[in-house]
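Here it is, the structure in full.
One protein chain is absent from this view; the other protein chains keep their places.
So, chain A:
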Amino acid sequence: MAPLLDVRNLTVVFDTPAGTVHAVNDVSYTIEEGETLGIVGESGSGKSVHALSMVGLIARPPGRIVSGEVYFKGRDLLRLSQRELFDLRGKEIGFVFQDPMTSLNPVLTVERQIAEPLRRHFNLSKSQARERVVELLELVGIPNARARIGQYPHEFSGGMRQRVMIAIGIACNPKLLIADEATTALDVTVQAQILDLVRDLKKKIGTTVIWITHDMGVVAGLADTIQVMYGGRIMERGPVDAVFEDPRSAYTWGLLKSLPHGGKRGETRLYQIPGNPPNLINEPIGDPFAPRNAFATERCLRETPPLKQMEGSLPGHKAAVWYDLREELKKQEAKV
């Protein structure tokens, strides 16, 4: 079966007064129907920009899609007209953005905001839409839904607002739901509830999910596949268990190692990745993580490694490396 989403060689730049920012560099991956893909990366890794540019949500200019194809159900999204994209967004592809405080319209009732995609895409009448809104709010766990649909966003707490955002995202039963740091602004207890809700929704309606975050813990609990991005490139991707247990990119390895892992005070010093995130204004050459990587070879600085299947791991576990991390770690251990 063809994958639901097939991203091929997507390259996105931004033309700024300071120079051309190379935000997304030759990104290719697929996602199967029903799969949950967790994309991890820090700011500037290209994780959000690549998702927004797939569906025409970056401002052009300054943004520019240099190359690539993005096949969604067999159609190349990058070749669609604005009109066709309008019909697609919200209906076939739903979004949940980071900040529920700013992404809801403060002067419209939540009913109006959730009903908007329903009325637009399905021509529902007001009363039909209202029934669906109540149903959706119940689905995302807002108590007393019928009474609350007439309320405004400020009458909801942060967690409840994020639930409203999710209700909007799934209102039209999209094939694909893209959530960009959807729980980052929330308290951990509320985050736990939202993650439970997403797991539950996947069971009930089988949505395919792209969950973009910087939190390794969130991906560990939610995703089938993890994709680690850095400097606009995919550094590593694969089944979550394989990648967490046996990372092959020095960046993934460093990220995992730098977390406290339940460590107590004074036990060990945290491992720290040296240096700073890359400046994307220069034309990217080689492995973007190479300048911060102790295992990098001469070749890493000159030549960009392709994303390839890792030997001795599960199928689909790929990394973009010239070095062999397992060998390097063995050597390091032998030295100590």
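Here is the rule we use: contacts are C-beta pairs under 8 Å (C-beta built on N, C-alpha and C of every residue); 3 or more make two chains touch, one makes a residue touch a chain; residues count from 1.
Everything below uses one rule, namely that contacts and distances are computed from a predicted model.
Chemist: Please identify the absent chain by the protein name in its UniProt record; candidates are "Peptide/nickel transport system ATP-binding protein", "Amino acid/amide ABC transporter membrane protein 2 (HAAT family)", "NADH-quinone oxidoreductase subunit J" or "Sarcosine oxidase subunit gamma".
Modeler: "Peptide/nickel transport system ATP-binding protein"
Chemist: Looking at A:Ser48, A:Gln162 or A:Gln191, which residue reaches the missing chain?
Modeler: A:Gln191
Chemist: Which one, A:Ile58, A:Val96, A:Val240 or A:Ala296, makes contact with the chain that was left out?
Modeler: A:Val240
Chemist: Which one touches the absent chain: A:Gly56, A:Pro153, A:Gly232 or A:Gly254?
Modeler: The one listed residue touching the chain not shown is A:Gly254.
Chemist: Can you name the residues of chain A that touch the chain not displayed here?
Modeler: Listed in rising order, the touching residues are 42-43, 158, 187-193, 195-196, 214-218, 220-221, 240-241, 244, 251, 254-256, 258-265, 269-274, 276-277, 292.
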